[in-house]
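A single protein chain has been omitted; all remaining protein chains appear in their positions.
And now, subunit A:
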Amino acid sequence: MFIASGDAVPSFKGFTLIMPAVSVGNVGQLAVDLLISTLNMPRVGYFHTDCLTPMAGNNPYTDAAQLSTSAEVYSHSDLKLAVLQIRTPIIQTKVRSFRKLMVSWIKSSGFLRSVLLSSSHAYHRDDQQLDGTPLRYLLTPSLQKEAAQRVEELGWREMERISAFPGISDSEQRLYIPGGGVTKAFYTDCCTEDISMAVMLIFCSEGDNIPDAFALVNHLNDWLHLLEKPTQGSVQWRVPPSWRLLFGSGIPPLLF
């Protein structure tokens, strides 16, 4: 449930919501970190729920001591942008209630559209998916009208439906997002609930997923223009200080 961190309850009417799916390589979460950090977005509330494993730490975006929890909402009123960051896995038995919670929050907040940043196992790509860019998108029917043309201009590729029984029959096609966590189920929920939602995902493998996060967030920026792209090169994203020591502590001096 959303709880405002200040005294006033923020209004998200007409805002765009960006949120990650806890998926392979945590790419969505890393991309969201880049957005919050670069746009210097203030925290406006918490997403306090029993569906996520608890976590507490100091502010991941500055070195100042300010407590952060497992899921928080950040906002940028000029850009009409709200970002939900999820920092811990969803408790397995509560995935369904988490999806329900998200759907009802999106509906009650009056978001113009939502974007789910996600990823999928690269090794599960089939032959048609192996070729070209690793980035894919999905639009719910209610966003189709608004965004379909723009997406076509950008030359994006829609996530392919693959055969349910490859080699036997190609008549039954289904959406398959392995390693995507709630992505597929949440997308299906949004389709049936008539929510304007886009999924943006990247095929990746576990490891150092920072390059994947940059690719995904640049891809998102091509569409939403959150940050001005310089004529030369790409947007300078600000890496938050909490990304330090991603691969462990310093080396023990006794080793040498």
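Points to keep in mind about this one:
In this section, contacts are C-beta pairs under 8 Å (C-beta built on N, C-alpha and C of every residue); 3 or more make two chains touch, one makes a residue touch a chain; residues count from 1.
We adopt the following convention: contacts and distances are computed from a predicted model.
Per its UniProt record, the hidden chain corresponds to "Proteasome assembly chaperone 1" from the list "Large ribosomal subunit protein uL18m", "RING-type domain-containing protein", "Ribosome biogenesis regulatory protein" or "Proteasome assembly chaperone 1". In the complete complex, the residue from A:M102, A:V182, A:A198 or A:L216 that touches the missing chain is A:V182. Within the set A:G132, A:G155, A:G233 or A:P252, the residue that contacts the chain not displayed is A:P252.
Interface residues of subunit A facing the missing partner chain: 3, 21-26, 46, 48-50, 53-60, 63, 65-67, 69-70, 89, 91-96, 119, 121, 176-185, 206, 241-246, 248-253.
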